[in-house]
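What follows is a structure written as structure tokens; I'll ask about it next.
A single protein chain has been omitted from the complex, and every remaining protein chain is retained in its original position.
By written order: A, B and C. Residues from 1 in each chain.
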Amino acid sequence: MATETATRTFTMVQAVREAMQEEMRLDSSVCILGEDVGPRGGVFLCTEGLYAEFGGDRVIDTPLSEAAILGAGLGMAMNGLRPVAEIQFIDFLFPGYDQLYSEIAKMRYRSAGMFKVPMVIRGPYGGGVRGGVYHSQSPEELFAHVPGLKVVIPSNPYDAKGLLISAIRDEDPVVFLEPKRIYRAVKSEVPEGAYTVPIGKAKVVREGTDATLISYGAMLHVALEAADRLKNEGKNVEVIDLRSLVPYDGEAILESVKKTGHAVVVVEAPKLGSFANEISAFIAEKAIEYLEGPIMRVASIDASVPYNIEKYYLPNADRIVQATKKTLEF
Amino acid sequence: MATETATRTFTMVQAVREAMQEEMRLDSSVCILGEDVGPRGGVFLCTEGLYAEFGGDRVIDTPLSEAAILGAGLGMAMNGLRPVAEIQFIDFLFPGYDQLYSEIAKMRYRSAGMFKVPMVIRGPYGGGVRGGVYHSQSPEELFAHVPGLKVVIPSNPYDAKGLLISAIRDEDPVVFLEPKRIYRAVKSEVPEGAYTVPIGKAKVVREGTDATLISYGAMLHVALEAADRLKNEGKNVEVIDLRSLVPYDGEAILESVKKTGHAVVVVEAPKLGSFANEISAFIAEKAIEYLEGPIMRVASIDASVPYNIEKYYLPNADRIVQATKKTLEF
Amino acid sequence: MAAPFKPFTDTPIGYVDNDGSPVAKMKPTLSDDQLKRLYGLMVLCRAIDDRGYIMVRQGRAGFLAQTAGQEASQIGSAFFLEKRDWIFPSHRELGAALTKGMTPGQLLAHVLGKDLDPAKGRNMPSHYGDGELHIVSPSSTVGNKTPAAVGVAMAAHIKKSGEVSMCYIGDGATSEGDTLAAFNLAGVFKSPVIFAVQNNQYAISIDAKHQTASRTFAEKAAAFGFDGYLVDGNDVVACAEITKFAIDRARAGEGPTLIEFLTYRYGPHSSADDDSRYRKKEELELWRNTRDPITRMKKYLTRQGLWDDAAEAKLQDEVKAAVEKGLAEAEASPLPAPETVFDHVYATLLPHQIEEKIEIFGHA
Partner (left out) sequence: MAAPFKPFTDTPIGYVDNDGSPVAKMKPTLSDDQLKRLYGLMVLCRAIDDRGYIMVRQGRAGFLAQTAGQEASQIGSAFFLEKRDWIFPSHRELGAALTKGMTPGQLLAHVLGKDLDPAKGRNMPSHYGDGELHIVSPSSTVGNKTPAAVGVAMAAHIKKSGEVSMCYIGDGATSEGDTLAAFNLAGVFKSPVIFAVQNNQYAISIDAKHQTASRTFAEKAAAFGFDGYLVDGNDVVACAEITKFAIDRARAGEGPTLIEFLTYRYGPHSSADDDSRYRKKEELELWRNTRDPITRMKKYLTRQGLWDDAAEAKLQDEVKAAVEKGLAEAEASPLPAPETVFDHVYATLLPHQIEEKIEIFGHA
């Protein structure tokens, strides 16, 4: 008789915390480091209770330096631990970007596999919380373009837990971005105990035949809102949650686009140079003969994120609907 | 009677040096800072002789810190100077990336225009010189995706001088990348005295009707080599030198692609997330109805740059020819 | 210049002790009028700070990092700066911004993200900036302003403009590599820059002991070849005197100075923080009840015969009026127009931005 696994309605914060907690119980090499992750429990409480349970050797409050956090995590990973480094806001990773770009990402390659870096770099990202210029950014492209890094972005608590467990168990460094706008706003059922969601597999969140919306993170929900509206206008839109950016699930994208003939990619980053381009270019290279309209990108405007008039900066359902109609009516 | 302007056959190093020298003579607020830019003249000799001519207040040797170089340049630019910051190899910008990403790029925006940053960040980039993992990279995308920065990449000495003068005179920060592989290998006629090449204008380097190759920097020359080979096989290929990445010349791209119906974008960066995607996605959004084949990307492989087997890493004319045929024969 | 202060002391330099008595050996050079102005600024600062807090509670401000408790170290350190001098505030420098010349209306408009904010509400609250006054709109990224503060000073030196650059950093910010690299740069170029370390003893939940193993923050200057001074940051007289000394040195070409202002913040780290998770109420009460910079200065002025109930009543009225006026101005100010979201990314709109703007707003 199969054992029943309890399932709870969790926020993303709870899911992320539980993934770390369970992995730390299972594997004594898993540890956490970052700013205010100890007694404070992290500024979003993602590590709440973990210091009490695992102590200061495994839940490590560091001085205020992202280069120190990332570099220390790298050293710990090379020396047998599996660190999960929390960056308080992903915007603040950049004083430590070189640690990621030059060191963490390239360690395995430059040593021809002699040294490996099983490490997770996680942190909240994205706008919609009145965070202004430096508490709102979506810099995923700046990680995705660095060979050696994997990049994962969940859109809901279930995936967050399963993907984070996969990331912690991965042999390579994984940048794990948590859309803070839906840290608490989106809930889902989350089973107790370890389960994994594979890195590199997208999910068709809504089936449709007329066009394919491809998105991830908080924008997925905006895309779904747009899909709802389009439905009301009789357009049956398929929505894909990419979940992993590196590697991304090219097959899932092609399968859908070949069926619908129309693609709209929705990201929260500023448009120029954004990860939307990767998806668009991939489709334009692999499936152009199936397309019945332009591949549209919906993104933030090419500016920084202003505190007070942020809503004109971010993509919204309106803009997605318009873009979708533009390709549909082509 | 018009005055004759002397023209010399220059390397890119000479062109870059002369642009700085002439601007420094014309405008006393222009100054240089970086590692070994003083008596040493820069490791590639781009600032040779300038310390002797302008002294240590205008050609400033800094301690070994890119954050200090970039941040100091920012402060100098805010306080009335026009600094040209040399990064010894662009790979080494990353310890100072936050200065570029969070400070230089965003200063004007976050202050609503109260503070401006007329500053140039220049440095050698790219492979093909046996530089290994850290003296060979092409990270232009990591600058192009940052709103507030302009990004310029010349492919020959004439453009290098004219674009660098434009960059120095620009009111905004400009990242100016110099393909070190052709620092001395490509020569061209360079007139004496100040002239500008406008930022944001591409150049059709070779006219053709069958397909459009879009490239910049050192790869432009590889694209031209591929165009030669294709010519031998009876294919008439147009080649566009982008010259500026931000802003880029969308009109020139569309005009050509609408004519040829085929686009191949060639960059030296690793493919995933590269700037080739921006161009491809732009075409796929604006001109899909003109396309008669997939939009191809030719780029480096998704790895770091190995010292010893670099040639398998970089794009070459073969791969460009193949990609072009693939879309032509579609 | 004969140095009235000793660098790298273990005991903070002070002029006025906790109960408002003058410290025997230290005679202020400040005039009576200056002493009273310092006090007045502190009271006004606290009132504006309180007002910001109310705005947060009302849901009209999305964030606030309160200054309360740190008035002396911020106002004292900014007091002798001239208009041409530069300030690089951090995310908590209400007092410095006020002292440098921002009006209550501008400061409160900033908290509300309104048009009257010189930076047009681009930044989160508590990130004060003003181009005219050379108050550099800060990023939130802790520590990374420090190299630019040195750069401004390097330019001042090159231009022989006599400007001084004042860089505010927290105790936490001293751990960032960019801060330390900037210290080194300033040492090499003997730049006219002052590093004003606001040691409020916490970086969110991390106390100073877990931030660094050095005994003081002041002594870090020695690693970069210049002097550091430890000062009682709740003694506004000491804060002003030591900073005047450092400003004079900077203008005289004697290079950078680091000043550690030992102080304490009363509020949580910010409106988003819960400080009960990491610090004891008793500690807070100790500082608030026995070391408050405003109370202390009031006692001092009174003892010196410079202050009485009437003066206090008058000040309170003035402060109240100033805050009310500022509030009215801030409230009356509109939000910036939506279209301005595209402005100031570059000096002019680039082609791709024009296209985006048309897409979103229907016009360029």
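Keep this in mind: a residue touches a chain if its C-beta (ideal position, glycine included) is under 8 Å from a C-beta of that chain, and two chains touch if they have at least 3 such contacts.
Because the structure is predicted, anything quoted here is derived from the model rather than measured.
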Given B:80, B:113 or B:306, the one touching the chain that is not displayed: B:306
Touch with the omitted chain, as defined above, among B:24, B:46 or B:68: B:68
Touching residues (missing chain, whole complex) on chain A: 31, 57-58, 60, 62-63, 65, 67-68, 70-81, 95, 98-99, 102-103, 106-116, 147-148, 150, 170-172, 200, 246-247, 250
Interface with the unshown chain - residue positions in chain B: 35-36, 38-41, 43, 61, 63-68, 91-92, 94-95, 130-135, 271-272, 301-304, 306-309, 312-313, 319
Sites on chain C contacted by the missing partner chain, in the whole complex: 174-181, 184, 187-188, 190, 210-215, 219-220, 222-226
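Here is the rule we use: only the chains that are shown with their structure count from here on.
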Euclidean distance of C-alpha centroids - chain A vs chain B, Å: 31
Centre-of-Cα separation between chain C and chain B, whole angstrom: 40
Distance between the centres, which are taken as Cα means, of chain C and chain A, whole angstrom: 36
For chain A, residues contacting two or more additional chains: 91, 94-95, 133-134, 272, 302-304, 306
Numbers and ranges of chain C residues touching at least 2 other chains: 120, 122-123, 127, 139, 141, 144, 177-178, 336, 340, 345, 350, 352
